[in-house]
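Left out: one protein chain. Kept in place: all the others.
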Amino acid sequence: MASTSLLLEIVRNMSKNIIENKELLTELDRAIGDSDHGINMAKGFSAVHEKLGEMEGKDWGYILKTIAMTLISTVGGASGPLYGTAFLRAAKVVEGKGKIDRKDVINMFHEAIEGIKMRGKSDQGDKTMLDALIPAFETLKSAYEEGEDSKIAFKRAEESALKGVEYTKTIIARKGRASYLGERSIGHQDPGATSSYILIKSINQVLEKN
Amino acid sequence: MASTSLLLEIVRNMSKNIIENKELLTELDRAIGDSDHGINMAKGFSAVHEKLGEMEGKDWGYILKTIAMTLISTVGGASGPLYGTAFLRAAKVVEGKGKIDRKDVINMFHEAIEGIKMRGKSDQGDKTMLDALIPAFETLKSAYEEGEDSKIAFKRAEESALKGVEYTKTIIARKGRASYLGERSIGHQDPGATSSYILIKSINQVLEKN
Amino acid sequence: MKKIINDRDRVVEEMLQGMVKAHPEFIKRLEGSNVVVRKDAPVKGKVALISGGGSGHEPSHGGFVGLGMLDGAVAGEVFTSPTPEEVYKGIKAVDGGKGVLLIIKNYTGDVMNFEMAAEMAELEGIKVEKVIVNDDVAVEDSTYTVGRRGIAGTILVHKIAGAAAERGLDLLEVKRVAEKAIENVRSMGMSLTPCIVPAAGKPSFEIGEDEMEIGLGIHGEPGTHKEKIKTAREITTILLDRIIRDKRFVNEEVAVLVNGLGGTPLMELYIVNREAHKILEDNGIKVYKTLVGNYMTSLEMAGVSISLLKLDEELKGLLDDRANTPAFKQI
Partner (left out) sequence: MKKIINDRDRVVEEMLQGMVKAHPEFIKRLEGSNVVVRKDAPVKGKVALISGGGSGHEPSHGGFVGLGMLDGAVAGEVFTSPTPEEVYKGIKAVDGGKGVLLIIKNYTGDVMNFEMAAEMAELEGIKVEKVIVNDDVAVEDSTYTVGRRGIAGTILVHKIAGAAAERGLDLLEVKRVAEKAIENVRSMGMSLTPCIVPAAGKPSFEIGEDEMEIGLGIHGEPGTHKEKIKTAREITTILLDRIIRDKRFVNEEVAVLVNGLGGTPLMELYIVNREAHKILEDNGIKVYKTLVGNYMTSLEMAGVSISLLKLDEELKGLLDDRANTPAFKQI
């Protein structure tokens, strides 16, 4: 059972890692997008970071909804509504909950992905954040099914996310700005997949410490 | 006594030399002006070159006036009206003449310089074409006064013109675009003085061959 | 990065302040937002038009706010779609009771954020319709792609829809003519240099001294491919060929927009216009109206796009209507 203080630690770590990787994400977006993914994400997660105090002591649903609304109302671009929708859909699953279990984790993750698919009219293989998130989710799910604990499950999920990021280098973008490049998008890793990987890694880092 | 066929040979040589030095003159103007002196002069003297046929068999005044009008109506910029006025004033001295003598040469040269001074409201030491022309003229005059022939007189005039060009490197421009640079114009040779030197050298080259 | 700015993270805020100071007779800033609206907004009894998107495309879109064009423009960060909240504020501020039309350029971010804003406004009982401009033929439009981008042709859609709204047409009618304009407009661009997003501080792509980028958009993104630099004639031919291949303009009357990307001097745009007129004439396409200038830019990028809008009598009339905005005036 995971508490909201764990969640807040994760959110703090997500903010830290996103802000630290601002340059990297922007640089990746420079190659196949419009040089702003790191700027967008750092802006959003700085705003999230500022709300950490206000989230203290609130339930899982409230915290995730606050993150969602903060991202939606500060980021803009494509990643703002996409990540915002993901967190919003995850929030619905755990409304009012003080602690959550593995089933909640699976449901949240599932809903988040469905939210992105819906909002982005996109799916795995389009060279987007989904190419990190979907494999990570599937790995997580089977690890849980195999009875692994969250530490191991998220460790494996992180590895799959990273593989997903690597995979984005090999495919043509079909969604987002990178899709305008056609063949030229091959060879470059997707910035959004990379930020998704960073978010999952952020979860993992906190779990490992606890 | 100089014939008009000599004059036409000189004009042909002037055109050739100016066109050959287009890049050099433009490059000099790039440093302290607006990168067009070579372009302007080459345009003017190409037009003059095209009129050589039409000038054949005409008198000194007609030929010089044709050059003047051609320069005025094709060059533009500062050098167009200045060189145009110079040739126009020289033309007046030798109107209707088939052959000219040394006195005519002195008068023409004098009038040309006066024309430039009047049109340009400028004088020696302003870092302009006058800094090549005036010393050249003075040397020519004293050489004639010393009884030297035209070959020697123009040889010396060319040397003085070159010294004048060198001198322009040491002074601040007070006329033309270079004057806007103030102190920064020091160290650069004046493009117009350089084109004047080329014109005098063109006369000299022809005299030496004849 | 050579830019005349103060703080690379505050360029949009400071630009908007400077824009409003420059054009107080046309526009005002909506307090606490990056939205500029007509000085007389909301105009009662008139359908209102909102456009916007990332900044860096000036004079788009704030420069087209005024009589006969937009009622409001929502500015995001440089090349980043504004948030739903910002767009929502714009919608609320301009609604004069006859509803609001959103003119959206076809980018994932813009579409998502504007649509979320529309949902928010509709919850408050404001009638909102949207059209999505997708004029850029450099991008393939198929079921496997996100479709063509919206680029400079958007200006012509603003003009047409703005005139219709000013004439007093109702929301669905304004939407209809906007969609007709979108259906009839195609664009294609190229560039000689990248641009630098201030907050990123680096050129948006690398390009050789003798190369040009063909088929790029307006966000500093690379184009579909690089080529050796060609003459204005060849470049214009490349752009128009693609446009004419995409849609039938032959024997039609058109409006031509030769749009500078920000760093290209007007001299070169006029030279491209000369070539464009020649090529159109050779193809039996009659030019009814020409616009040449920086309408939809990409910061300091050097480059040009050409747009063609096929005209019928209705569109001609709307195009000829009066307009009075900072960057588009027609008497």
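Letters A, B and C name the chains as they come in the text, with residue numbers starting at 1 for each one.
As a convention for this text, a residue touches a chain if its C-beta (ideal position, glycine included) is under 8 Å from a C-beta of that chain, and two chains touch if they have at least 3 such contacts.
Quick caveat: nothing in here was measured; it's all calculated off a predicted structure.
Shown chains touched by the undisplayed chain in the intact complex: B, C. Contact with the chain not shown here comes from a single listed residue; of C:42, C:59 or C:215, that residue is C:59. Note that of C:34, C:108, C:187 or C:294, the residue touching the chain absent from this view is C:294. Although one chain is not shown, part of chain C still touches it, namely residues 2-7, 11, 14-19, 21-23, 55-56, 58-59, 63, 192-193, 209, 212, 229, 231-233, 235, 258, 262-275, 277, 287, 290-292, 294, 297, 299-300, 302-304, 322, 324, 329-331. The set of chain B residues touching the chain not shown comprises 26-27, 30, 32-36, 39-40, 43, 72-82, 119-120, 174-177, 179-182, 184.
Rule of thumb we're sticking to: only the chains that are shown with their structure count from here on.
Under the stated contact rule, the graph of chain-to-chain touches falls outside the line, ring, star and complete shapes. Distance from each chain's C-alpha mean to the overall C-alpha mean is smallest for C.
Separating the CA-averaged centres of chain A and chain C is a span of 32 Å. Chain B and chain C have Cα centroids lying 55 Å from one another.
Chain A and chain B have CA centres that are 76 Å apart.
In chain A, no residue reaches two or more other chains under the touch definition. Within chain C, not a single residue touches two or more of the remaining chains.
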